[in-house]
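A quick write-up on the structure given underneath.
Of the protein chains in this complex, one is absent; all others appear in place.
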Amino acid sequence: MIKPDLTVNLGGIELASPVLAASGPFGYGYEYLKRIDCSALGAIIVKGVSARPWAGNPPPRLAETASGLLNSIGLQNPGLEQFEKEVMPRLKGMAPRLIVNIVGCDIGEYAEVAGRLDGMEGIDGLEVNISCPNLRAGGIAFGTDPAETFNVVSAVRRQTSLPLLVKLSPNVSDITVIARAAEEAGADGLSLINTLSGMLIDIETKKPLLGNTFGGLSGPALLPVALKMVWQTAEAVNIPLLGMGGITSAEDAIQFMMAGARAVALGTAFFYEPEVAEQVAEGLRGYLEKHEIDAIGKLEGIARKGGPADAR
Amino acid sequence: MIKPDLTVNLGGIELASPVLAASGPFGYGYEYLKRIDCSALGAIIVKGVSARPWAGNPPPRLAETASGLLNSIGLQNPGLEQFEKEVMPRLKGMAPRLIVNIVGCDIGEYAEVAGRLDGMEGIDGLEVNISCPNLRAGGIAFGTDPAETFNVVSAVRRQTSLPLLVKLSPNVSDITVIARAAEEAGADGLSLINTLSGMLIDIETKKPLLGNTFGGLSGPALLPVALKMVWQTAEAVNIPLLGMGGITSAEDAIQFMMAGARAVALGTAFFYEPEVAEQVAEGLRGYLEKHEIDAIGKLEGIARKGGPADAR
Amino acid sequence: MLSLSRSETSYNKPESCRVTIKQIVAPNYCRLTFKSPVVAGAAYPGQFVMVYMPREHKYLLPRPFSIFRLNRVREEVSILFEVKGKGTELLAHTKRGSQLRIMGPLGTGFPALPEGSLLVAGGIGIAPLVFLAAAEGKPCTLIYGARTASQLICPPDDLTLPNLTILEVTEDGSKGAKGSVSDLLPGLVSGAPALFACGPRQMLRAVKALCGHSGPPAWFSMEERMACGIGACLGCAVQTKTGYRRVCRDGPVFSAGEVFFDD
Partner (left out) sequence: MLSLSRSETSYNKPESCRVTIKQIVAPNYCRLTFKSPVVAGAAYPGQFVMVYMPREHKYLLPRPFSIFRLNRVREEVSILFEVKGKGTELLAHTKRGSQLRIMGPLGTGFPALPEGSLLVAGGIGIAPLVFLAAAEGKPCTLIYGARTASQLICPPDDLTLPNLTILEVTEDGSKGAKGSVSDLLPGLVSGAPALFACGPRQMLRAVKALCGHSGPPAWFSMEERMACGIGACLGCAVQTKTGYRRVCRDGPVFSAGEVFFDD
C-alpha cells in the first residue's frame, strides 16, 4: 500500500499537511494547541492583527443559525506591539507553520502591519484580510472593489517579502474580478472564503440578536457557496488557493481540492470538534490510499474540465 | 382577546394572509393544493413562465447540503401558450391570489410575457425574476447590474398595469443598488431573496453533483443572509417587500417582518412539511395574540431604528 | 392476491407512523415496517413512499423508497433499503416502536403483470419487484442479480412466493450463476410477454439494449433525487423521448422505450 504524500506548497510556504486552521476561530492557537495534537495541521493562521489595539464589537457576538454560526467579533486584537511581545513568544515551537492574518482601517495601517511583521522571526507568511464584513470602518470596502483590492495588496506587497495570501470576501457579485486584482497586485495565493454577511432578530426583544446588528455567517451552511467560489476563482487565476467555508470532514476538504484548492482551512468546525484537523487529515490519507493516489496535490482541480490543474 | 388582522397590501395586491408560496418549489400549485388547505396562503407565486417552452437543465437537478438544498431546475416551463391553455384553467378557483413569475432570455421576451399575461383573467400580479442563477443565458445578467435591472423592469412596466414585484438576486455586492433601480423603473414591490449560487462535488465520480455544475442554494442555511438583505433593502426603498429565504416557522417569518418585510414567502419548507403555511399563519396569529398586537402590519420594520416603518 | 386500483391517485400528506418491525437483514441493509392504513389501503406495485427526517436534523429532504411489501389486513407497509448515506444510516438506526413521518403512496407504478412475465432486479432494485410479484400472484420469473452474494440480501421469507421462479446471478459467482443479468436474459426474454426491471442505470441500459425492438414491452422503475415527491418542483427530471419527465409523478415506472440512458 502506498503512503500518500500530504505535503503541498502554498504560494511559497511548504506545508507538511494541506489542512490549516483558519484565522479567527482558532484564536492565536495556544488554547487549542494545548488540547490537541497539532501535527495534523500544516499551519495555523492567527487572528487578524492591526497596528494598534482594536476593541471589537459589543456583545452578544455570537448567534447560532441552522448549520451555521453568525459572529461579530469585530476583529478584536491587542495590536501589533502586544502581538510581538506577548503572543509571538508563546507561539514559539508550538505551531507547525505560522501565517499571520493582517487587518487595517486604511492602506497605511495594512502596510504598517505588513512591514513590521516582515522582520519578525517565526512567521512563515501573511494573509491579508480585505474582506471582514464585521468591522464598520474596516476591510469591507477593499474586498468588494477591484481597484481598492489592488491598492491595498500592492501596498502590503511593497512592505514584505514573505509569502502573501489575500483573503477574499464572498459578499461580491463576481469574486473572480477581485481575485485577479489581488493576483496582479502580487499575491502569492488566495484564501477564500471569508464569512457571508447576515443577521438574526430576537422576536421577543424585537431587536437584532447581535450587538453589532450584522455578523458573518460561517459553518456548513455556506459550504456550497464557498465551493463554487473556489471553482470559479481557480479558473480565473494562476496562483494557488486555500479553500475554506464550512469544512468539517475529509469529504468536504476533498471537494474543495477537486474544485481547485491546493490546501484547506478549518474554522467553525473546531467549535464542534477540537480534533477535527486530525480527523480530516486522517480521512484524506484514507481516501488517497483507497484510490491509490500517491500525492494530495493530484486532487487539485480534477473535477474541473481539463482534469488536473496546471501543477506548479 | 383580540382577533389579529392578518391582511396586508403588497404593492396593490390585497392579501388575506401575509404568507405566500414562493415561485418554484410550489410548482403551479395544483399538486400541493390538492393535498393542503390553501386558506392559510395569501397568494401563490407560480413557477417562472417564459414566452416559449424552456427544457430546463440536465439531471441531477437536486443536491442536499447542510440545512439547505441546491437546485438547478433551469426554469423548465411549458411556455406562455401552454401556460394559458393548460395551467390557468386548472388553477381556476384553486388559488387564493395568483402571482405569475416571469422569466426571459432577453428584454423582449420579458416584455412579451408581461404583455400577454396582462390581459389574462385570474392573475393578480406579476413577479419579474431577474435573478435566477441557474440559467446560463438567462436572468443572471439583469439582476446583478443596476442599469440592466432598470431596463428590464421598465420594459415590463410598460406592458402591464398589474401590480409588479421584482425578485432580487442575493449574488451581488450591494443589493440596495439593484433594489433602487427596480423601484425607479416602476416596481410596486420587491421579492427577496432568490437562491445563492453554489455547488457540490461527488468525490467518488470526481465530478460536480449537479448536471448543470452550479445550482441555487435555498433553505434555512441562507436565512441570516436573506434577513440582512431584507433589512438593508427596507432602509433603501419606499415600496413594500416580500421576504423569503429559509423560512420554516412563524418565528422565522416574524424576523423577516421585523426587518421590514410586509409579507413572506415559503419555498423549500414545503418539501419538509406540505402544511407549513398553515403552521406559519397559525404561529403568526398566536404571536400577535400573545403580544396583543392587533394587526400583522404593525410588525413591519419594528426591529429597525425608528420603529414602525412608514405605513403605506 | 390483492386487488389493485391503479387508476386512482391519493392525495395524502405526511403522517406519523409507528415502526412495527425493524430488521437488519444483512450488513448495510435494513427492512422497516410501518403501520399506515393510508398507504396500505391505496398502494399498488411500483409506487413509493417518502420518509421524512427528524426536524432537528440538518437534512431537509425526505428520502424516497419503493414499497417492498404490503399487508392490507394489518395495514402495514414495508421498505427494504441499502445504507448509502446519511439519511439511510439514520433510518437504519430507527428503533422499533418509534414514530417516523412518511408520505404515500406516491407515483405511477407498474402496469398489470401478464402471466409468465420476466422480473429483473439488480441489487436493492429487488424491492418494488417483490411487491409486484406478491400482489399479482401470477406465475413469473425473477432474475435477481448483483455483483456479489452479500448484495443479494432480500430476506427469504419475503422472496419465497409460490408464483415466483427465482434465478440468482452474481458477477463473481459467489451465489447463483456466475455472470450478469445480461448473460441470463437473452434466453428468457423472447418468451416473456412483458419485462419489469429495477436496478442500477448500467443494468437498465443493458436490459433495454437486449430487449431491442423485437423484445417484449419492458417497464423500468427509475431513480432520481427528489425534493417534493409529488410533481411540483421539477427536481426529479429524467430525459425521455418527450423531454424531461418527473420520476415522482410521471414515474417512477417508465416504459423502457421512453427513457434515455446516454450519459
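In this document, chain identifiers A, B and C correspond to the written order of the chains, with residue numbering beginning at 1 in each.
Keep in mind that, in the parts below, a residue touches a chain if its C-beta (ideal position, glycine included) is under 8 Å from a C-beta of that chain, and two chains touch if they have at least 3 such contacts.
As the structure is a computational prediction, the values presented were derived from the model and not from experiment.
Trainee: So one chain is hidden, and I want to know which residue out of A:S50, A:N71, A:T149 or A:S191 touches that hidden chain in the complete assembly.
Mentor: In the full complex, the listed residue that touches the missing chain is A:N71.
Trainee: Just one of C:F34, C:Y59 or C:F131 touches the chain that is missing; which is it?
Mentor: Residue touching the chain left out of view: C:Y59.
Trainee: For the chain not shown, which residue from C:L90, C:A149 or C:L188 touches it across the whole complex?
Mentor: Of the listed residues, the one touching the omitted chain is C:L90.
Trainee: Considering the complete complex, identify which of A:G12, A:G56, A:G115 or A:G186 is in touch with the unshown chain.
Mentor: A:G56
Trainee: Residues of subunit A in contact with the chain that isn't shown?
Mentor: Contacting residues on subunit A, toward the hidden partner: 24-29, 31-32, 34-36, 47, 55-56, 58-64, 66-69, 71, 73, 76, 219-220, 268, 270-275.
Trainee: For the chain that got dropped from the picture, name the residues of subunit B it touches.
Mentor: Residues touching the hidden chain, for subunit B, are 66-67, 220.
Trainee: Would you write out the residues of subunit C that touch the absent chain, in ascending order?
Mentor: Considering the whole complex, subunit C reaches the absent chain at 56-59, 86, 90.
Basically, only the chains that are shown with their structure count from here on.
Trainee: For subunit C, which other chain has the most distant CA centre?
Mentor: Following the centroid criterion, the farthest chain would be A.
Trainee: With centres defined from CA atoms, tell me which chain sits nearest the overall protein centre.
Mentor: Chain closest to the assembly's C-alpha mean: B.
Trainee: Taking the mean of the C-alpha atoms as each chain's centre, how many Å separate subunit B from subunit C?
Mentor: Using C-alpha averages as centres, the distance is 36 Å.
Trainee: Taking the mean of the C-alpha atoms as each chain's centre, how many Å separate subunit A from subunit B?
Mentor: Roughly 34 Å separates the two chain centres.
Trainee: Go ahead and note the Å separation of the Cα centroids belonging to subunit A and subunit C.
Mentor: Chain centroid spacing, subunit A to subunit C, equals 46 Å.
Trainee: Among the residues of subunit B, pick out those that touch two or more other chains and give their numbers.
Mentor: Within subunit B, residues 63, 66-68, 219-220 contact more than one other chain.
Trainee: Which positions in subunit C are in touch with at least two other chains?
Mentor: Within subunit C, the residues that touch at least two other chains are 58.
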